[in-house]
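Excluded from the complex is one protein chain; the other protein chains are retained at their positions.
This part shows chain A:
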Amino acid sequence: MSIQETAILEPGLAWILIALFTLLYVGLGWYFGRHDKDLDQFVLAGRRVGLAVGTATAMATWVTSNTTMMAPQLAYQMGIWGMIGYSLGAVGLLLFAPLAKRIRHLMPYGYTSGDFVRLRYGKLAWRIFLAISLFYSLGWLVSLGMAGGVLTHALSGIPYWQGMTVILAACVSYTLIGGFRAVIGTDFIQSILILVGLVVLAWLTIGSIGFDEIHTSLERERPELLSLMMPAAIMFLFNNLLFGMGEIFHSNVWWTRAYSFREGVGQWAYLLAGIFWAPIPIVAGFIALASPALGTNIPAADMVGPIVASELLGLTGAVIVLIMVFAALASSLDSLLAATAMLVVRDLYYRHFKPHATGEHLRTATKVTILLLGILAWLLCLPKITTLAQLLYFTGAFVASTIWPIAAGLYWRRTNQWGASLAMVLGSATGILAYFQIGFYVGALVGAAVSMVVVLATTWARPGDFDWERLREPPPNH
């Protein structure tokens, strides 16, 4: 039995909207990717992405369904600090800006984040890194698939598995058809849809209820949400910031963009994307705080955004939320599918099993991997074992433990391979321990702290002397 029995949208209308936007994205995917025949074009858009599209793709990818659905969830659970803490995820983009410039300069022929770790730290650290990165990618992929199902269920009552299946299938289809150029081309359109949708929603919410009523209801019914001293929320602030940094610093989603941008574009694209992104979680989160004033029941925390918007704004709100969150979902799902497929094909398949594979063979392997990742994500989404936030933050300890190995590895010659490997292993282990002992809101924080101490200590105790030229691996003869 479903936990939610009331929905605003007619399932028929929801299906029509989903079908229309699926057709739009698949059509755009075909259009953008129709000339990309060789491998570099298919996976990195020919390494010539400009500033406008670069900024839009970075911003749209970071505005995931997690932003539009988890920011309200965290505001609903942790109050003011929840939404402010979520918006601190922008810091990850801002701090990656100089790193993107450095990456493009040091590795003009690079393909993946795995390439950097392999060349910089050797095979042991590379394999640990791959395990972390693939685990995180799968976690993110599953959280996006789940968000698709939760969204359609909350708005229209369509069973979770049906909405999840259709949205996942739509994103796999157009990524498969158009490759990386389709991903960044659709990101541009999707970022516009997301921004317009959010502004309209926030404006309608404030106009319908007003700040005073929202504040009074919160004070009466959920006072801790307004408290700046709520302990879990205080711990969550830096945890979310460090989680976001870990996600961006290590994930191939962001490295492929750094490689694909024209020389000199990466730094500005990430900087602008961070500035544009920061207010989005505040706006999305604010909508959730209107829930007590409305007297709306929230059966599951990750449903709060869509439920409040549709409750408050009726059919119009439900339609806007469906279009906006579908765009946000698609803009991240396609990027993640493309970047993860690339990591699997280049770092696992090509480097471990098929070092002589041709470009054509790897292009086909990338497509097959995108499809297989879609199927795997679908299988893992089916049981819906946890909430979006808990699932995603479980990966936080792992990714936060890569912050220092990546950042120090890009700037410091003396950071060594043993320190990097140990930092990732110990950081992940202690972060997971904190996740279970204290809560999901501290896993990344503890993981990052331990990893930092290990990198600093080992760099000081056993300094290496890395030659940056080793990162300029010549392009493979595909």
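The rule is short, and it goes like this: a residue touches a chain if its C-beta (ideal position, glycine included) is under 8 Å from a C-beta of that chain, and two chains touch if they have at least 3 such contacts; residues count from 1.
As a working rule, contacts and distances are computed from a predicted model.
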Listed names "Cytochrome bc1 complex cytochrome c subunit", "Sugar ABC transporter permease", "Fibronectin type-III domain-containing protein" or "Ethanolamine ammonia-lyase small subunit", with the criterion being the UniProt name of the chain not displayed: "Fibronectin type-III domain-containing protein"
Decide which residue listed in A:26, A:95 or A:341 touches the omitted chain of the complex. A:95
Can you work out which residue in A:24, A:51, A:206 or A:234 touches the chain that's missing from view? A:234
Looking at A:28, A:71, A:397 or A:448, which makes contact with the chain not pictured? A:448
Missing-chain contacts on chain A, rising order, are 1-6, 76-79, 91, 95, 98-99, 101-102, 105-106, 218, 221-226, 229-232, 234-235, 237-239, 241-242, 245, 297-301, 304, 403-404, 407-408, 410-412, 438-439, 441-442, 445-446, 448-449, 452
